[in-house]
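Inspection log for the structure reproduced underneath, given as structure tokens.
As you look at this complex, bear in mind that one protein chain is not there, while each of the others sits in place.
Labels run A and B following the written order; every chain starts at residue 1.
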Amino acid sequence: MAKSKPGSMSRALVRRETISGYLFLLPSLVFFLTFVVYPMVMCVITSLTNATMSAGGTSDFIGLKNYVDLFQDKTFLKALVNTVIIVVVSVPTVCVFSLWVGARIYNMKNWACSAFRVIFYLPVVTGSVAVTVVWKWIYHYYNGVLNYVGTNLGLWEKNINWLGNSQFALGCIILILFTTSVGQPIVLYVSALGNVDQTLVEAAQVDGATDLQVFWQVKWPQIMPTTLYILVITTINSFQCFALIQLLTSGGPEHATDTVMYYIYYSAFTLYKYGYANAMGVILALCIAALSAVQFKLAKSDS
Amino acid sequence: MNTGVKRTSVYRTITLILIIVVAAVIFLFPLYWILTGAFKTPASVNSSTPEWWPSEWTMRNFNELFSKRSAPLWELHVPLSEWFTSDHSQVVLLSGPVLPAAFRWLINTVFMSVAAMVLTCGTAALAGYALAKKRFIGRAVLFSLIVCAMALPKQVILIPLLREMDGLHLTNTLWSVIFPVVGWPFGVFLMKQFAEGIPGEILEAARIDGGGELKTFTTIVFPMIKPGVGALAIFTFINTWNDYFMQLLMLTGTNVLSMPLGISKMMGEFGQDYGLLMAGAALASVPIIIVFLVFQKYFTKGITMGAVKG
Partner (left out) sequence: MKTIRKALALVLALCIVLTLAACSTGSKDPDPTKAPDPTKAPEPAQSEPANEPAGLAANLVLATYPVGKMTDEATVKALIADFNAVYPDVKIDLVYLDYTNGDQTVNGMIEANNAPDLIFEGPERLVANWGAKGYLVDLKDLIPAGTYDVTVGSCTNAEGAVYELPVCQTAHCMGINKDLFTQADAMQYINEDTHTWKSTSDFLKAVEAVAAIHPNVGVVFCGGQGGDQGNRALVTNMYGGHYTNDSFTRYEANCAENVKALQALYDVNGIEFDSGIVGGDEINLFCNGTLAMATCWNVGAAKSDTQGKTANFEIFPMAFPTESGDPVLQGGIWGFGIFDNGDAAKVEAAKAFAKFMTEDEAQYKKIVEATGYWATRDVSGLYAGDEYEDLMTEYGKLVPFMGPYYQITLGWPEARTAWWNALQRIGNGGDVQTELDAFAAEANAAAEAAEAG
């Protein structure tokens, strides 16, 4: 990153740069301030009150009570852990799997590569609601395909209640999230690998490098920017997984699939604890902001 | 190389391809199930033994989908009329033929995705360029704010957002789903990363040539960050397409629903009509899959991450 100090510029230049800079920023800033920053500020304010849903009801300022309560709320802590598990499990697996598939298919014949790319992209474009419904049926306790195949192959003895069992439910959710997340990374990796400088690859091969060495020492650095982008979007997607939980388990059984996002929605619209839900939102926002900042710093030092 | 090594590598390739094929089958299955399910009778959809191929093909689900809800195909509103009517309803200038609402829902979904995509790409490209190449006051603060907010899930700001939409008279309009997507700063971040790669000398040269700021942007900057814009466009489109959460909260009237939401509001008292759901899903996904098939070359060629760096 080229760093030119504002101090070294003339004042007129600074003014000109500032005006044109803000003019360029204006359209984006309007939306950002109106639909992200302002609600976030309101969210922080509401989180300090006991706001609830009631006609003409006023809310009282209660300080940090919501935050204190949050950290004694077992369900919230459980939801926090679940959210972390989803992100920690799904982000690396999505990245590794899509890189692996991308590396396998990018130099296949054109039609084969296209076919695979489309297939892996299908769950993304089919729409989360429809895909979720199909998976619900696949996991079905009594007559789902998974149990049908599993018991017939003798993998397990009797039907397993995949979504109704707190041991398996979160894993099932992560698997669906996985299938709906790998499409885009695969497409990106295929194109990134296709754009790798062939002369470098050939040079390495002439030097007697094995395929694996070529991959890690020549191709990997070149697709690094793609990897970073994929890391970021997968993290975002994993945090936002909502429809899956809403449609499949509603956070059950026994809060095994509650995530912070779902619990916010639930606290607000089923329990009517607006202040509390907003406090949760603030905590989550802080966590995510910290994570994003760290990710950004890491990416910066890497390149 | 001796043949032994060759043979093991052939075996390895075969196993790997086999694994990919199995994975592909798993990925294909939901679509297959949706497409066949759309033509199954209620009894076979609800059958206790899976019916791999419909024993009896029926149009019942599509009939339900097309006969149970209707809506004008499109409507032209007087812009900003909701600010002037007493109950903040929009004044309809012209409206299309009343057809099954499913078509309107499809149009709504496409509209939201395209509008969000275009607005996001446009605003983010401008802003990203400014953040990368302009040295203005407050830049560092703004950029940190953007980095911190770029992964923020919308659930966090749910209730304030609902109230705000009311204040802006946007409740129950498609814009209430579109605008928060546009405001989401991930796009700006991405565009900034791309714009960093533009050599300063080129910009300087353009300035000396006397091109205006906007001209510099359209003729020099935009072409250089186009691959990034492509990536952002696809990401925004798909995310809006699948943004069930915002749609669920913001959209209520039959005329403004998206496909999945519209279908979910057709469900009966006693649970889900899966056949109907599949019919709706099939109707919604087939066009976008065709678009993807036709344009996939451009989709994938346009996107290169070469320019992304920290």
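Here is the rule we use: contacts are C-beta pairs under 8 Å (C-beta built on N, C-alpha and C of every residue); 3 or more make two chains touch, one makes a residue touch a chain.
Values in this document were obtained by computation on a predicted structure and should not be read as measured data.
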Residue among B:S55, B:S89, B:S144 or B:T219 touching the omitted chain: B:S89
Omitted-chain contact residue, chosen from A:W162, A:F239 or A:F296: A:W162
Of A:S10, A:Q72, A:N110 or A:T270, the residue in touch with the unshown chain: A:T270
Sites on subunit A contacted by the missing partner chain, in the whole complex: 52-57, 139, 141-143, 161-166, 246-247, 249-250, 252-255, 265, 269-272
On subunit B, residues whose C-beta touches the chain left out of the figure: 41-43, 45-48, 67-70, 74-77, 79, 82, 86-90, 92, 104, 107-108, 111, 114-115, 118, 159, 162-163, 165-167, 169, 171-175, 248-250, 252-256, 264-275, 295, 298
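As a working rule, only the chains that are shown with their structure count from here on.
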Touch list for subunit A against partner subunit B, complex: 1-2, 4, 6, 9, 14, 17-25, 27-29, 31-40, 42-43, 46, 101, 104-105, 114, 116-131, 133-135, 137-138, 142-143, 145, 148, 179, 184, 187-188, 190-192, 195, 222-223, 225-226, 228-229, 232-233, 235-236, 239-240, 242-243, 246, 261-262, 264-265, 268, 274, 277-278, 281-282, 284-285, 288-289, 291-293, 296, 299-303
Subunit A partner contacts - residues on subunit B that touch it in the complex: 16-17, 20, 23-24, 26-31, 33-34, 37, 47-50, 119, 122-124, 126-127, 129-131, 134-139, 142, 144-161, 163-164, 179-180, 182-186, 188, 190, 196, 200, 213, 217, 231, 234-235, 238, 241-242, 244-245, 248, 259-260, 263-264, 272, 274, 277-278, 280-281, 284-285, 288-289, 292-293, 296, 299-301, 303-310
